[in-house]
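Below: one structure in structure tokens.
Only one protein chain is missing from this complex, and each of the others stays in its spot.
Going by the order they are written in, the chains are A and B; count residues from 1 in each one.
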């Protein structure tokens, strides 16, 4: 017999929910970046850095609790993987904003707004799905949709690269913008890893 | 006591074999791409997209069977990893073809044919190895050879980059071609992940 819902275990769920909620904050800061003048971007980067710090703290709190727990709601390794992939999403989003400021980019490429839209949607779905880990119910729609979103992000990313390579940009400018849109593509991939880890947890427990 | 060869379990082997056979199809489409005029490439890309769809379906069939099986021929996680890495190979091969069309590349770089040769060989070896998962016999030659091929692919890839950076190409052209040869290098890496997963399965079961 397994005890699933003791108070002790519950808080892993709360911690994953907090990590995922933080990704919603991060994804909205990406939207804010898109609307900001170059002068206003350092301020957005500052807020993103704060969100990334909050994310790091969530991640370490999960690792530290894992270190101290004898009984865990699912495999130790899956807890580790889930916390790590949530952290990867935030790192990639923060990188995109930081590079925009660091490289002193003037104009962000058209199409990047569509990348950000997909990330906002993936963040919302992930945040809504986390409480479902308690009951392990109704999560398949979430991971199917995030996988679909990752495919969409992939298509948008490739079109963006084709646009950057079309001859309208200086080579150095292409390199800068490519680093930024690549970071957003990495964020989309990391959302898929989160979804795949959730799928793998459910598969094992079912 | 473990029951290894019940009909129910057998079909995981068939599914992995089907996934690997599909990689042979994909690698031959890469050869077709090399021989095709730019005008004929979209048709090759169309066939590659179909092969990638078939691959996605194989992968999801494996995940879905895993979801429903109480007894599996080896660790659930290894089944998951093996299916995922086979899928990664196909994704990378499809990306190379898609980018060639999307970026409207005129001439593919010399040396790319050697990358493709290595991938064709790795696909054949992988396809021949999959049935061996049943008995777990004679697989070490397979994974040693795929690791060797990955080293070779790596050397070819680096020489290709040195050629692209030699000053004969415009910077934007370098960027386009680099994305394509990098995707092929990723496919070689993913073949190595498949081989490493097979090795890890055999190590655990032996």
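The rule is short, and it goes like this: a contact is a pair of C-beta atoms (placed from the backbone, for glycine too) under 8 Å apart; a residue touches a chain by one contact, two chains touch by 3 or more.
Fair warning: this is a prediction, and the values are worked out from it, not measured in the lab.
Novice: Of A:46, A:77, A:128 or A:141, which sits in contact with the chain we cannot see?
Specialist: A:77
Novice: Which of these, A:98, A:145 or A:205, touches the one chain of the complex that we don't see?
Specialist: A:98
Novice: Tell me which of B:79, B:161 or B:180 is the one touching the absent chain.
Specialist: B:161
Novice: Name, in rising order, the residues on chain A that touch the hidden chain in the full complex.
Specialist: 63, 66-67, 76-77, 80, 84, 95, 98-99, 102-103, 171-172, 175-176, 179
Novice: Over the whole complex, note the residues of chain B touching the chain we left out.
Specialist: On the side of chain B, residues 158-159, 161-162, 165, 167, 171, 174-175, 178, 196, 199-200, 203-204, 206 touch the unshown chain.
Note that in this section only the chains that are shown with their structure count from here on.
Novice: With centres defined as the mean C-alpha position, give me the chain A-chain B separation in Å.
Specialist: Spacing between the chain centres: roughly 27 Å.
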